[in-house]
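One chain of protein is taken out of this complex; the other chains stay put.
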Amino acid sequence: MCFNMHVLATWKKIFFDRSVTESADTFLQPSKEFEIIGNEIYQKIKTLRGRSALRIRAIDGGSTNAEEIELTALNNAYYDIERFGLSFVPSPRHADILMVSGPITRNLARAVKTAYEQTPKPCIVVALGDGACTGGIWRDSYAIVGKLSDVIPVDVHIPGDPPTPTEILRGLLAALSAKSE
Amino acid sequence: MDEIILSIIQMSFIVLSAPLAVGIVKKCKAFFQGRVGASIFLPYHSIATLFAKETLVSRTASYVYHIVPVFVFSLTIGVAFYVPIIMSTSAFSGMGSFFALAGLFMLSSVLLVLGGLDTGGVFGGMASSREMTIASLVEPAVLLSFGAIVLHSNEMSDSISTVGVAIWSSPSLALATLALVFVALAENARFPVDNPATHLELTMVHEGMILEYSGRQLALLEWASAMKLTIFAVIIANVVWPFGLIFAPLTVLNVTSAMIIALFKIAVVMFLLALLESTIAKMRFYRMQEYLSTAAMLGLSALIITLL
Partner (left out) sequence: MMLTDAQFFVPYLTQLELVLIVMGILSAFFMRRAAHHSLPLIIIAIGAFMGLLAGIGYMIVGDAKEISIVSMKGLAWTTLHLEILSGIFFTLINAVVFASTWFGIRYTTHLSQKNSLSGMHAATGIFILGMLGVVLSLTPVTFLFFWELMSIASFLLVISERTPESIHAGLTYLIMTQLGAIAITIGFAIVSEGNMFSPFAGMHLSQGVNVYIPFLLFLIGFGSKAGLVPLHAWLPLAHPQAPSHISALMSGAMLKVALYGFLLVLTKILLPLPPLCGVIVIVIGLISALYGVVNAIVEKDIKTMLAWSSIENIGLLFTMVGTAMYAMNHGPAWLVSASFVIALFMAINHALFKSGLFMSAGVIAHKLHTRNIDNMGGIANRMGAFSKIVLLLALAAAALPPAGAFFGEWAFLRALFFSLGESPILDKILYIIIFSVVTLVGGLGVFAMTKYFGITFLGQPRSDEAKNATAPDFKGEVLPIAFVMVGTVIMGIGAPWIFASILGDNVKLFGEPEGLSSYLTHGFAPVTILFVVISVVAYLIHRFIVAPQETRMVSTWDCGQPITSRMEYTGTGFAAPIHFFFLAILQTKKIVVRTPIIETNHYLKSTSVELIRNSVFDQIFYTPISRIMSFLSFLARKLHGGAIGTYMVVMLLTITVALIFGLWMK
C-alpha cells in the first residue's frame, strides 16, 4: 500500500518540525509590482460580464521552452497566479485564454489552428514572447510559417525573450482592459 | 409537507455548497504547498464563466454526448434529495437506501464513461476504460462498508442513517469508515486513485472523460462531481461524528444550525482530504486491484465484526 509510515512522517514534518528552508521574506522582498498588477487583474476579471475566473491553456507553437519555464514560474509558490483568479487547464475546450509561445513552425501550425478553433468563444489569444510576436530570430526561416498573427487572430502581444512573469501579467491586464471596454 | 420541504432544503444546500467544498480543498492544498492559493469561492466564478461561453460539439459525437451532462447532474441532485445528509434519517419512509444510492452513482459513472467514449478521441476511451474498471471493482466495497454502518444504526432497514452510530462505539465502525474513505477517494477520483489537478492526459481518469466538454455542459459536469464529493464528505463526517443533524421539528433555528454544522464538517473533511493529497502519491493504475481489494476486505471485516 501507498499509505504507510512515510505519510505519518510527512505529517510530523509539516506540523511539528521546524521548517528546513528559511521563509521567503527573509531573503526576498515580494515583487510589489507583480502584486499590484495581479490585484488589478483580479479586480478587472470581476468586472467582466458573466465571467469571473479565467482559465489558461498554454500551447507550444515551436518555442525554445524559455516561455514555458516562465509560465511554470507563474504557478509556483512565489508568483502563485491562482490567487488572482487565473488557472491552467489541460484542454482548450475548458480555456478562456490561449497562450501561444514560439514562432509557429510548419509542423505545429495545424496544432495551433486546431486549438484556436477548439477554444470556446469569447476567448483571448496571447502571443507570448518574441517568437510568437514577430518570429524573433527565426523570422524568414524556411522552417516556420511566421508569427502567430499569421496563423490565428491575436488579441495581445507580450514581447520579450522570454517575458518575465510580471510582464506576462501586465500584458494580460492590457488585454483584459481592451476586452472590457 | 415538512418532509418535502426538508428534502428540498437539503438538496439546495448540497447544490449550493458543493463548489465551496472544492474551493476549500484547493485552498488547503495551496496552503500545504506554501502558496496563498485561489479564493475559496473561485469554483462559483468558474461555473459562472462557463455558463457564459459557447458550447463546442465534436462532429463524431452522437445524442449520448448531449444526454450525459444533464443526466449526470440531475442524477446527483436526485441523490442529494434521496439520501439523508443533514437529517438524522431519511424524510420519507423507504428512501435513503444504500443499494439505490450505489445504483444511482453507478448509473452516473456509466453515463460518464459513455460520454467519454462517444467523441471517439484517444484520451476519452482510455479514461473511460479506467473509470469503468474502478467503478465496477469498487462496488463490493461500497455495499459492504455501507452495510456495516447501516447494520449498526438500525436493523431491518437499508436506509443510510447515522442515529446511534459513533465511531468510538465499535471497532467495526472504524474499519467500515476506513473502507468508506477508500471508496470515497475512488468514487470521486482523488488521490491515490486519480489526480484531479493533472494536466497530463495519460494519467487522467475523471478529467479525461470530460476533456471534450465545454461551456454549460462542462459546468454541469464539474458541478456534479463537486456535489458527489460533498455528499460523500458529509456522509463520512456523519458516521465519525453524528452531531447536529435535524431531528423532528422543522424550525428555522434547527435548519440553520444543521446547515452551519454541515458546512463546518465539509470544511474539516476537505482539510483532511487536502492533507492526504499533499502527502501521498498517486498509485500506478495497474496496482489498482490492490487498493480496491483492500477496500473490499476492510468492508468485509467490518461487516463480520459487526455481526460477531
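To keep things simple, chains are lettered A and B as they appear, and every chain counts its residues starting from 1.
Everything below uses one rule, namely that contacts are C-beta pairs under 8 Å (C-beta built on N, C-alpha and C of every residue); 3 or more make two chains touch, one makes a residue touch a chain.
None of these values were measured; they are calculated from a predicted model.
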Open item on the list: Of the residues B:S12, B:Q33 or B:T55, I need the one that contacts the missing chain.
Closed with: B:T55
- [ ] From the listed residues B:A30, B:I149 or B:L211, report the one that touches the chain absent from this view.
- [x] B:L211
- [ ] Tell me which residue among B:L117, B:I149, B:L175 or B:A274 touches the hidden chain in the full complex.
- [x] B:L117
TODO: Over the whole complex, note the residues of subunit A touching the chain we left out.
DONE: 91-93, 108, 110-112, 114-115, 117-118, 120
- [ ] Name, in rising order, the residues on subunit B that touch the hidden chain in the full complex.
- [x] 54-64, 66-67, 69-71, 73-75, 77-78, 81-82, 92, 94-95, 97, 99-100, 103-104, 106-107, 110, 113-114, 117-122, 124-126, 128-130, 132-133, 135-140, 142-144, 147, 151, 155-156, 158-159, 201, 211-212, 215-217, 220, 285-286, 288-289, 296, 300, 303-304, 307-308
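The rule we apply is simple: only the chains that are shown with their structure count from here on.
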Task: Where subunit A and subunit B are represented by their mean Cα positions, the distance between them in whole Å - done: 31
- [ ] Show which residues of subunit B lie in contact with subunit A when the two form their complex.
- [x] 26, 30, 32-39, 42, 45-46, 48-49, 51-56, 192, 198-201, 204, 207, 211-215, 218, 275, 278-281, 283, 290-291, 294
TODO: Report the residues of subunit A in contact with subunit B in the complex, numbered from low to high.
DONE: 1-3, 7, 10-11, 14, 49-55, 77, 80, 82-83, 85, 87-91, 93-94, 96, 118, 120-122
